[in-house]
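Pasting a structure here, questions to come.
Apart from one protein chain that is not included, each protein chain of the complex appears where it belongs.
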Amino acid sequence: MTLVTNDRVILEEPSFARRMWRMLLADKFALCAVIFLIFILVLAIIGPTWLGDLATKQNLRGRNAAPFDWERGWVWWMGADALGRPLLARIIVATQNTLMVAAGAVALSAVTGTFLGLIAGFSSPRVNQVIMRLADVIMSFPSLLIAVIVLYILGSSILNLMLVLAITRVPVYLRTTRAEVLEIRERMFVQAARVMGASKNRILFRHILPVVLPTLTTLATLDFAYVMLAESALSFLGIGIQPPEITWGLMISQGRQYLTNAWWLSFWPGLAIILTTMSLNLLSNWLRIALDPVQRWRLEMKGHKYG
Amino acid sequence: MIPPSDFEGAMLKFVRTRAVASLISLVGLLVMVFFLSRLTGDPAALFLPVEASAEMKEQFRELHGLNDPLLVQFSRYVGDVVTGDFGESLRKARPALDVVLEAFTWTLWLAVITMTLVAGAAIVVGSLAAFRAGGFFDRLASVVSLIGASVPDFWIAIVAIVVFSVNLAWLPTSGTGSLLHWILPIAVLFIRPFGIIVQVVRGSMIGALSSAYVKTARAKGVRSGPIIFVHALRNAMLPVVTVLGDQAASLLNGAVIVETIFGFPGVGKLMIDSILQRDFNVVLAAILVTALAIFAMNLLIDLAYALLDPRIRH
Partner (left out) sequence: MADHLLEVRNLSVEFHTAVGVVKAVRNISYHLDRGETLAILGESGSGKSVSSSAIMNLIDMPPGRISSGEILLDGVDLLTMSAHERRRINGRRVAMIFQDPLSHLNPVYTVGWQIREALTTHGTDAAKAASEALRLLTRVGIPDPENALNKYPHEFSGGQRQRVMIAMALALRPDLLIADEPTTALDVTVQAEVLALLEELQQETGMAILIITHDLGVVAEVADRVVVMEKGVLVETGTVREVYKNPQHPYTKKLISAAPGKGDMHAPAARVEPVLSVHDVRKRYGSFEALKGISFDLMPGETMAVVGESGSGKSTLARILLRLDEPDSGRALWKGRDLFTMSPAELYKLRRDLQMVFQDPTQSLNPRMTVYQLISEAWVIHPDILPRAKWRERVAELLVQVGLGPEHMGRYPHQFSGGQRQRIAIARALALEPQLIICDEAVSALDVSVQAQVIALLDALRKEMGIAFIFIAHDLPVVRDFADHVMVMQKGDVVELGTVRDVFETPRQDYTRALLAAGLDPDPDVQAAHRAARLRRAS
C-alpha cells in the first residue's frame, strides 16, 4: 500500500562533530577560549615532569627578580619569587594541581548531583522530599566557612579539598537535574515510551538523560570556573593546598607579603586564573547556544555569513 | 479580586511551611557541627592551645563533660544552643554569641550595601543590553560582565591595595574608621556578583522581550521605556531574584577573604581568627548565626517570588 504524499522534502543535515566545529569557527571568542584551554590542559599534563626541578630549585641570587628580563631564559621572563624560583615555570607546574582539584570536584559533584537529581525527579514524592531537604541543608551552609572548618579539622590534602568543594556543589546539579526531569517526564515522547512498555531505567537513561545532558555540560563548564576560584581562595587563606605543593591560589598568597616591592609575584598567577576562568565562561556561553536546538541557528547563521 | 485576607492567609501558610523546612535544615546543621567537633579527633585538642599538657586536657574534658556518653553530650549541646548559650569566647572572655553578633552586624551592613548596589546596577545594565542585543552597549556589557565574573576577588583586593592605597595613597588599607574605609571592600565585593547578575538579567530579559505579551504591548503603541522596565522586567525578575539570593548568601559567608585582606571586623574575619587561635565556641556560634541569616534571606526570596508573580500566590 502506498499513499500519495507531496511533502517528501527532507532537510539535509551535517554530522554532529562537523556541525559543532562550524559553530565553533563562527564564534571567535569561543574558539580562542578552546585553544587556550587545550594549551592549559597540555601544560597541566606535561608541566611537572618537564619543569618540576626548575620550579623548586632555590636560587638566592635571583630573589624577587623583576620580569621582562629578556636576557635570561624564557622561564625567567615573568620574574622570580622570594626564593629565586622562576615564576613562569612555577605557574606551569602549578597548573596540574589547580586543574586537578577543580576537575575532581566538578566530576564528583556532577555525577553525584545528577544521579540524586534523576532519582528525586523520578521517584515517589517522599524520596523526592528527603533529597530536596538534604540539598536545602547543604545550600544553606555557609559553604566557604564549612570548608574552612572541615579542612582545618580533617587536615588539608588535595583529596579533602576536592571532597569539600564537591559536597558544596552537589545541590547545583541536583536541583537542575530534578527540575529538568520533572519537566521532561511529562513530555509526550516519554509518555509514548511508557505506552510502548519501556522500563523505568530505559525511560530514565535513554529518553530523559540525553535531553538533560547538554544543560549539565554547560553547567559543569561554568562550575569548573567557580570551583577553581573557590580552591584558589581557600589556598590563599592558607587552608587549601599546603606547600611544597603549589596551586595558582597559593602562589598569590605567597606573593602577598612582597606586594609593595615585587607586585609580579601575585600578579601573574592571578592573571592565569582570570584567563582560565574567562575561557571557561566563554566556552560555557558558547555551549549553551550550540547544544540548544532552538538557539543553534544564531551560530549557524553567523557561520554562513562569514564562511 | 483576591480578598486581602485570603492573600495574607496564603502567605502565612507559605511562610509557615518554609519555616518548618528551614528548621529541619537547621537541626541538620546542628547535628553536623556537633559531630564534626566531637568525632573527628579529640575535642580537647581542638579547643585547647597546642602546647596544653595532658593534665590540662583531662581537666578540660572533666569540666566540659566530654567523658559523658555522646548522646548525653549532644542533648546538653542542643539545650545550650537553643537557649542561646554558645559558651565563652576563650580569646575575648565574653559570651561567644555577643562577639559573633557584633561582628555579624558589620558583615550584614557590608552585604546589604553591596547587594543593593549590585542589584540596581546589574538590572539596569542587563536590561539595556538585552533591549539592543548584539549592539555596541550589549557587547561592552558582555565583556565587562564576563571579566567581572571571572576575576578572583582576593586578587583584585590586593591589586587594589597596591594601586589605590600604596601607590596613589587615596584610600586607607584597613579598618572601619571612616566612609573611605568602606569603598575598597564594597568595590571588590561588587565585581563578581555584578558580572554574574548582568549575564542573568540579560538572558532573562531577552526571553521576556521576545515574548508574546511584549508583542501585544507594541501593538498597543506602548513606548520602549515602559516595555522594558514595566512589561518585560517584572516577568524577567524571577530567575534574577534566585541568583541575587545565591549571590547574597555567598556574600554573607564569602566576605571572609575581603574582610581578612582589608582588616574589616566582620564575621568572616572573626571566624578565621578564631580558628587560627582555637576559639572554637566562637566558630560554632558564627556558623549557626550565618546559617540563620541565610535561611532568613531565602525566606525573603520566596516572598519576593510571590510578590512578583501572581500565579505563584495561588
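Letters A and B mark the chains in the order given here, with residues in each chain numbered from 1 onward.
In this section, a contact is a pair of C-beta atoms (placed from the backbone, for glycine too) under 8 Å apart; a residue touches a chain by one contact, two chains touch by 3 or more.
Keep in mind that this is a model prediction, so the values were computed, not measured.
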Where B:17, B:75, B:105 or B:216 are the choices, the one touching the absent chain is B:216
Omitted-chain footprint on chain B covers residues 1-2, 211-213, 215-223, 231, 234-235, 308-311, 314
Residues in chain A touching the chain absent from view: 1-5, 7-11, 13, 187-189, 191-199, 202, 207, 210-211, 293, 296-297, 300-301, 304
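One rule holds in what follows: only the chains that are shown with their structure count from here on.
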From the mean C-alpha coordinate of chain A to that of chain B, what's the distance rounded to whole Å? 23
Considering the complex alone, what residue numbers of chain B touch chain A? 21-22, 24-25, 28-29, 36-37, 40-41, 46, 146-147, 149-155, 158-159, 161-162, 166, 249-250, 252-254, 256-257, 260, 268, 271-272, 275, 283, 286-287, 290-291, 294-295, 298
Using the touch definition from the top, list the residues of chain A that touch chain B in their complex. 133-134, 136-137, 139-146, 148-150, 152-154, 225, 229, 232-233, 236-237, 249, 252, 256, 259-260, 263, 266-267, 270, 273-274, 277-278, 280-282
